[in-house]
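Shown here: the complex without one of its protein chains, the others still in place.
Here the chain labels run A, B and C in written order, and each chain numbers its own residues starting at 1.
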Amino acid sequence: MSKLSIELPGLSLKNPIIPASGCFGFGREYSQFYDLSKLGAIMIKATTPEPRFGNPTPRVAETDAGMLNAIGLQNPGLKKVISEELTWLSNHDVPIIANIAGSQIEDYVKVAREISQASNVHALELNISCPNVKEGGITFGTDPEVAKKVTKAVKDVSSVPVYVKLSPNVTNIVEMAKAVEAGGADGLTMINTLVGMRLHLKTGKPIIANRTGGLSGPAIKPVALRMIYEVSQQTSLPIIGMGGITNAEDVIEFFYAGASAVAVGTANFVDPFVCPTIIDELPALLDELGFDHISQCTGRSWK
Amino acid sequence: MSKLSIELPGLSLKNPIIPASGCFGFGREYSQFYDLSKLGAIMIKATTPEPRFGNPTPRVAETDAGMLNAIGLQNPGLKKVISEELTWLSNHDVPIIANIAGSQIEDYVKVAREISQASNVHALELNISCPNVKEGGITFGTDPEVAKKVTKAVKDVSSVPVYVKLSPNVTNIVEMAKAVEAGGADGLTMINTLVGMRLHLKTGKPIIANRTGGLSGPAIKPVALRMIYEVSQQTSLPIIGMGGITNAEDVIEFFYAGASAVAVGTANFVDPFVCPTIIDELPALLDELGFDHISQCTGRSWK
Amino acid sequence: MIVKETMKVLSHKELAPAIFELTLQGQLVEEMKQPGQFVHVKTSDGLDPLLRRPISICSFNQHEQSFTMIYRAGGKGTKLLSRKTETETVDVLGPLGNGFPVDAVESGETALLVGGGIGVPPLYQLSQMLVAKGVQVIHVLGFETKSAVFYEREFAALGETYIATVDGSHGTKGFVTDVMKDLADSYKAIYSCGPTPMLKALEAGYSDKPLYLSLEERMGCGVGACFACVCHSGEGSSYKKICSDGPVFRAGEVIL
Partner (left out) sequence: MIVKETMKVLSHKELAPAIFELTLQGQLVEEMKQPGQFVHVKTSDGLDPLLRRPISICSFNQHEQSFTMIYRAGGKGTKLLSRKTETETVDVLGPLGNGFPVDAVESGETALLVGGGIGVPPLYQLSQMLVAKGVQVIHVLGFETKSAVFYEREFAALGETYIATVDGSHGTKGFVTDVMKDLADSYKAIYSCGPTPMLKALEAGYSDKPLYLSLEERMGCGVGACFACVCHSGEGSSYKKICSDGPVFRAGEVIL
């Protein structure tokens, strides 16, 4: 499987396939289906300083080739994530990328400082792009100055490399990427969800209680690819790409655009085995396309 | 059919179904399938002062529940559009909304002044949101100040009401809407396409010669609905909604979000009869939902 | 264990307008133990529609490795599902969640099973298993109208069965609670599945006995990973996931 190994800041990945944050909980559920050690890494559910219940239900709605979610960062809080979830995960041979969130810079700093100490947390994913919370979240991810500031603050306290997760809901994604690069980011993950909405035919009201939600799934893949294509040419940061990946061909397409690894979100709901299936299928697909190693695919669209 | 009649600035529509600009040429092709007089109005292909060939091919690529296009505003130029296309269209009992484009403000002004004189042009649609041209197009549609300026310039010379077509590729759609409202717009049309990309599995290169293209079709519907929902609550301008509409239920959903009429684009390629089919199906759907008139649906999500 | 399997369609028929009974065969059935669990069904091969649909297990037969579900073909996914024929297969993930506790009632005692509309199906396996262990069952089943009624005979074969229809076209006019108020309260526990207003009415009026409620919510993963289907279970941020902690809860365990 050495065709698939990837080295990124803080991360030695057996393969570049990572379940996306929020789509895989803390791994427990999917460990019923396969050995989590098979995965390149795991991006755990966003963690905030305190436990959060999140938004009222309904929290999801289906859309054509996609879905909306407005979970609202539900999580058991920093303490429990460290003592229970990360401890449980440490029995698996898989690096953890901890997705961290908050309502104010201090929240990010607090979570970053503590969670980055956990022995199996090899990198942080700074979630400044969650569209489903009133405070924090996306507001940090749409203003370059604020994004830079929070990146810097987190970098200062983190004992592992910091990847910043970019929001696609911006006019100029390159500007955002450059801002967090200037803030000291070690890498980028992109994209988070596009803000969308569905309305109920009978009542006329939003299907999601939070009214709007984040659009994920294959519908957003072309937007993700375009943004990765643009950003990978304009910054020197490695990119973990995501947005609608459902099969091995999609993975290659994200690499071509400029990604060095990928995350798989929504597709886990459709097929709980999607990650190991992709991992198994990649080597043959690389052979067919004539690549010795998957890293040869990175940025091929513009190199 | 009085359940479906709609009055908008400059437009007395038999029904609120309008083929979207660029997806219906100048109507000739679809007149092979049905009588164009059946339509609420027609948004003709973007017109520029001079003839344009547009971008190299391939110009389209399929995506999940959507497609990318980078036509590049191909059109026969203002003179021919007026003398040939609009003249031909004047034999049909259907108001025309002329989509106008250009590389600089002077282009918009020139096209607006002349095309708005045509007797069957009842409104202009100011295309400041085309993602597929190097100059003009989207650059006018992402900066509120520029958008306001071009709106005002066009308003000054147009003899018919001016609808401004908004780009979804912005951080803050409400700000853009307010800017063009301040510029004197009579209405809004939204949304244009999201910028996206697809890469070829074999070559690694972009499928579309122009590299990136505009994403349209059902994939973008949730984004369109969300933006219309936001903008309709924050401005007093009527909105012609579009983005992924394929059936009568979709039309109602756009009305609920805040639209007063809708345009149908990509769906024409899948089913050339989609517009008349929707028009035929709407009255029964309104009955089923308990509405006497379709205008009762407008803004129901937030009213 | 949760299994994902491409199962064979054994039979598929329309029981009432838009109400379909689908029987599938496969090894996944071996994992079914409890009544009231559900499966997550992919209704088409491709991306349209994208998500799985949660449908209750109506009954299962270990011997034939088959199980039956009853569903309403209402939206896009279920309408597509309803077109599947006996030559075809269906992609099923399951069994999911925790169902009704059969051991809450002892042999010789009586249990009341209350179902509303498309919430009726999971009560059928429950009733069979209760009867098998010697429990007496009373069924109160609510529907919109006479034509929407299904499985009346099947339930009647297991025990006393009362029907309520909203328009009074069959059985008692009104809701299940209109039937229940006239029943002697000789039963030990109530098991129920149906629309939230019905569950709320039961919780309000019948919490003196053990009362089990099967809940519904829009789902993403169906396995407890996405936090789409949570409900409050007390103060603050405490919660239960309907898909993996439920869908059946004891009244009071969660906030409806």
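Please note the rule applied: contacts are C-beta pairs under 8 Å (C-beta built on N, C-alpha and C of every residue); 3 or more make two chains touch, one makes a residue touch a chain.
It should be emphasised that the depicted structure is a prediction, and the values quoted were computed from it without experimental measurement.
Counted over the whole complex, the shown chains touched by the missing one are A, B, C. For the chain left out of this panel, the touching residue among B:Gly66, B:Gly258 or B:Gly299 is B:Gly66. Of the listed residues B:Gly10, B:Pro131, B:Gly217 or B:Gly299, the one in contact with the hidden chain in the full complex is B:Gly217. Among B:Gly25, B:Gly184 or B:Pro283, only B:Gly25 touches the chain left out of the display. Within subunit C, the residues in touch with the undisplayed chain are 44, 46-49, 80. On the side of subunit B, the interface with the absent chain consists of residues 22-25, 28-30, 32-33, 45, 51-54, 57-67, 69, 71, 74, 76-77, 207, 217-218, 246, 266, 268-273, using the contact rule stated above. Contact between subunit A and the unshown chain involves residues 64-65.
Keep this in mind: only the chains that are shown with their structure count from here on.
At the centre of the protein atoms shown, by the Cα-centroid criterion, sits A. Our note on geometry: subunit B versus subunit C, Cα centroid distance of 46 Å, whole angstroms.
Here the spacing of subunit A and subunit B, counted between their Cα centres, is 34 Å. Computed from the mean C-alpha positions, the centre of subunit A lies at a distance of 36 Å from the centre of subunit C.
Residue numbers of subunit A whose C-beta contacts span two or more other chains: 63-66, 218. Along subunit C, residues 47-48 each make contact with two or more other chains.
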